[in-house]
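All protein chains of the complex are present and in place, except for one that has been dropped.
Moving on to chain A:
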């Protein structure tokens, strides 16, 4: 099958997400769609999949114009999509998810033919060595397996074109390799694969053709033989350095001491399993691991957002577990939460007010019960300037800023106090390359000024770039703390639960 997009334009209000994009996808090849977050890749694929209507342009299938009103039409035409956020019903089994929407029924009562669905899952699973149990319930499966279920879903509808939207965002390095292997198998079986990503390594590993999108426009095509630097500059629009410049750490004495810290959730499951480690002044301890292995619980327990069931954390001689969040912040802990829209900013408040959320009741921002708007505005202007927040003014609501600028507001607030320890969870998630560079520089500057830093990141590249030591978490345990020059394969195995000596 030959799928062609011609002059696709999609606008949201005054914002043009896709500006007359042309794309050609052919059977038996892998077409990579490369671009930064917000470049318009996902919008384009949602147009193709019938979730959005294009304002202009047409979709041609084998030369025939196609008009998709909904995803049902796209699927009937042989287009399957694996969304970045999986479209799986969690309490359902694999077979139920695969059959959903095109269920076979049998018998006079027209009850679901689960047998047929199981057989179908088994057949596809065996064909590509997916190792998926049709009767497993989705919420019990690891993300890698969930993704394979999504692929089975698409293939069970005879998808000729398979769109994978940021498929490796949630995978361990090993799972990523497996997925890339699957992509190659699918291509060899004649499927056209569209791979949407911003990760250059993957593009180079599997793509046959590369189309680069920037700000809603196709800015060029590239060969898989192009270097990472070439691809990156095409994607960003300027030369970018792929490495983070930093001096070697000069660690001082211990600033944070964590001993047997544990968090048990409502259901009695240990989310954090008695972890112990130290962070020194002037070093960055990066916590690597696949999302959901206790990193969130660890950082939130340190701040006091989550109650520690057992154990203690000592910040510069002061016990911080069991204290109020305010005490912990005042003790010199800075916290950049992983979900900045949820926990980092108050979207409907102004930038100026967001900048003083932590200090609003302290002089000079408050005098008695009254806020001091003049002082707050002056300080806000200084921060906006120093952190290069791109805004129309400090009275703009924080929610109307782009992700990168919101993150700069959060950083500006947290770094404006004298810190002994900075905790930043996925500080660059969803940011463009320019903002990432900025955030990284600021974090390193904080380290060099003598604070201890904990970075939690599910992006191995970021971990390796920033860390002075790497702690790998798996199922609520720290499986090991290793030096930053540990090779990726070892880290990957540790992220899957192997201890350092087994992984090396």
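Here is the rule we go by: a contact is a pair of C-beta atoms (placed from the backbone, for glycine too) under 8 Å apart; a residue touches a chain by one contact, two chains touch by 3 or more; residues count from 1.
Keep this in mind: contacts and distances are computed from a predicted model.
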Query raised in the report: With one chain of the assembly withheld, which option in "Carbon starvation protein CstA", "ABC transporter permease", "Cytochrome c biogenesis protein" or "Outer membrane protein with beta-barrel domain" matches that chain's UniProt protein name?
Result: "ABC transporter permease"
Query - Which of A:13, A:91, A:368 or A:418 contacts the chain that the document leaves out - result: A:91
Report summary line: Among listed residues A:24, A:219, A:240 or A:270, the absent chain is touched only by A:270
Query - Of A:36, A:166, A:278 or A:468, the one touching the omitted chain in the full complex - result: A:278
Report summary line: Touch rule applied to chain A and the missing chain gives residues 49, 51, 70-73, 75, 81, 83, 86-92, 96-97, 99-103, 105, 109-112, 153, 253-254, 257, 260, 262, 264, 266-268, 270, 272-278, 309-310, 477-481, 499-500
